[in-house]
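All protein chains but one are shown in place.
Moving on, here comes subunit A:
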């Protein structure tokens, strides 16, 4: 990853396109599940969403594998896509927007307090 890609996230756009290209080859119900997974995982993204890439790749791989085996999407994900996504993202140690906000808030408060005390 070069600096240009880091700043613009152009590598991510490319990767995203590649994902969607792969998703096009999926049967309709798997493709719909893919859209849902993307939407569910979004809140788990860090600032650039870079942390989601390997997770998305794995989820797409699972959909591809199961589609090739002729499994229906309900056999793969059941009725709890949100739970599936939480489990996917949770263990990854992925920091969410909320974590970042919290951290920032803590830091600001600490700074203010420090100034008051000093």
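Note that in this section a contact is a pair of C-beta atoms (placed from the backbone, for glycine too) under 8 Å apart; a residue touches a chain by one contact, two chains touch by 3 or more; residues count from 1.
The rule we apply is simple: contacts and distances are computed from a predicted model.
Q: Under which of the names "YCII-related domain-containing protein", "PadR family transcriptional regulator PadR", "Altronate hydrolase" or "Transporter" is the non-displayed chain listed in UniProt?
A: Looking only at the record, the undisplayed chain corresponds to "PadR family transcriptional regulator PadR".
Q: Among A:11, A:29, A:46 or A:64, exactly one should touch the missing chain; which is it?
A: A:64
Q: Provide the residue numbers of subunit A that touch the chain removed from this figure.
A: On the subunit A side, contact with the omitted chain comes from 58, 61-62, 64-69, 71, 74-78, 84, 87-88, 91-92.
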